[in-house]
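Of the protein chains in this complex, all but one are displayed in their positions.
Every chain is named by a letter (A and B) in the order it is written, and numbering of its residues begins at 1.
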Amino acid sequence: MSKKKDETIEYVKNGKRLDGRGLEELRPLKIEAGVLSRADGSCALEWGQNKVVAAVYGPREALPKHIQNPYKALVNFQYRMATFSVPDRKNPRPGRREMEISKISGEALEKAIFLERFPNTTIDVFVEILDSNAGTRVAALAAASVALADAGIPMRDMVSAVGVGKAGGEVILDLNKDEEDAPDAVDIPLAILPRTEEIVLLQMDGLLRPEEWKKAIALGIKGCKQVYGVQKEALRKKYLEAEKEEAEPNTEAAAHGEGE
Amino acid sequence: MKKRIVIPGELVSEERKKVGPHVFVENGKIYSDSLGLIYNDSQDASVVALHGKYVPQRDDLIIGVVVQETFGGYIVDINSFYFSFVSKEFIRDRLQRGSIISAKIMSVNEINEAELGQVRFFFGGEIINISPVKVPRVIGKNASMMEALKLGTGANIMVGRNGRIWAKGGNTQLLAEAIKKIEAESHLSNLTNKIEAFLKEKNKGVKEGDLFEQEKR
Partner (left out) sequence: MEKVNEMAADIVLDLRADKVVESVKQGKRLDGRKFDEYRKITIKHNISENADGSARVTLGETDVIAGVKIVPGDPFPDSPKEGSISVGIEFLPLASPLFETGPPGSEETELARVVDRGIRESKCIDFGELCIEEGKKVWVAYIDMYTMNDDGNLFDASSIAALAALTQARIPKLEIEGDSYKIVKGEYAKKLGLARKPLLCTTTKIAGHLVNDACFAEEKAMEARFSVATTEDGYMSAYQKGGSGSFTAKEIDECIDLAFAKAKEIRKLL
């Protein structure tokens, strides 16, 4: 896990990356919804080595009263890293990086949520990073979106997120830590509303040319849609039994059918 | 009665249809705003949400708990975004913190605050919580589920739209278990039969009428 600033490393060789992935391949992504009993909605997400837990509380009355907005709900996103989630022990106090990520991630979710239906309230989204290896903010956002749906908060769409960027001269999807440490590394966290492809979070650091950006955004959107697929399955999983059962004609069910 | 699971932002219908709850229209198409179920045979485009908070609606019957007494009335927790206020003018009983009441929502303002009326006070009993979106399942078609629950547990039951169930007498422990089961399996059909069977199984060895004995105690 040491920093690889070595120019001689081949980040991409015969279309394969250091960890054996293809250029457009995500690390293994696993999502589970509804994992915490006390939260209104929750989600556990594992993405490569990244491990994330998200919880949603609300909408609940925003307090103190002076922060209330009479026209819409507030989104209070808190991204936090556990002290042991990074190679060097992290100071337990939230730092500037965490504050910035929290702010832009909350704003990314605002576009998706029907905030105007819940004036004067706050929707609290807490995300804790338990283990990390590059791309935790997009992991946090993907988990938060599933937790919001699990809380039954009305939304225009999910928010799907992925990291895209460049290492070893190639545009690649979902960079890991080694790739983020490449001498020419470019890291682009991206989040979209998958249905309309509206971009709700976008950052970049590194040196990038416009033609590389064009490639990166196309790849990023493709990646987000893959993430969306996993999010969707996670939410449906609990209820899939119902669909299977309904697929087979069940005379008894018809006779005792209950309406809502 | 075929049903399908949808997640927020998923297409419900491309046809023009009457729009029901938990959907929205964008560019002429109808999308779901929640994780929920759509029934294909339904006349309108609507989604039955599987999760969600209670948003007060006019004419809802709710179960509230008194949080605090003030000079003119009581502050009542209705399991929503805000507390409601009930004036002492409308209640003959003396309430205190923890008193359980039922009430009807008379009106709701633009920020979802609810005005209560037709307040009734319960003597004793306890509260069982359920996700508010699953309340219709506890009632069942023509109150069939309610009947099954009352019969199977011997409890007096009152179901509030706000996800609170008041129960007194009988086997409330068994009632709580049955309600947990309804909550977990609310998306499956044939639920009333399943719950009836569950209660019957649990009541094995209990003589008819014994349940009601407990109630008198």
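We take it that a contact is a pair of C-beta atoms (placed from the backbone, for glycine too) under 8 Å apart; a residue touches a chain by one contact, two chains touch by 3 or more.
What you see is a predicted model, and the numbers here were worked out from it, not measured in a lab.
Shown as candidates are A:V12, A:A54, A:L175 or A:I188; the residue that touches the absent chain is A:A54.
Within the complete assembly, residues 65-68, 77, 83, 97-98, 100, 126-127, 129, 173 of chain B touch the chain that is not shown. Residues of chain A in touch with the missing chain: 1-2, 36-39, 42, 49, 51, 53-55, 57, 60-61, 63-64, 78, 80, 82-89, 92, 124, 126-128, 130-133.
Note that only the chains that are shown with their structure count from here on.
Our note on geometry: chain A versus chain B, Cα centroid distance of 33 Å, whole angstroms. Per the touch definition, chain A reaches chain B in the complex via residues 40-41, 58-61, 70, 112, 114, 117-121, 148-158, 193-195, 231-232, 235-236, 239-243, 245-247, 250, 252-254, 256-260. The residues of chain B lying in touch with chain A in their complex are 1-5, 7-10, 22, 24, 26, 31, 33-35, 37, 48-53, 55, 81-82, 110-112, 133, 136-137, 140-141, 144-145, 187-193.
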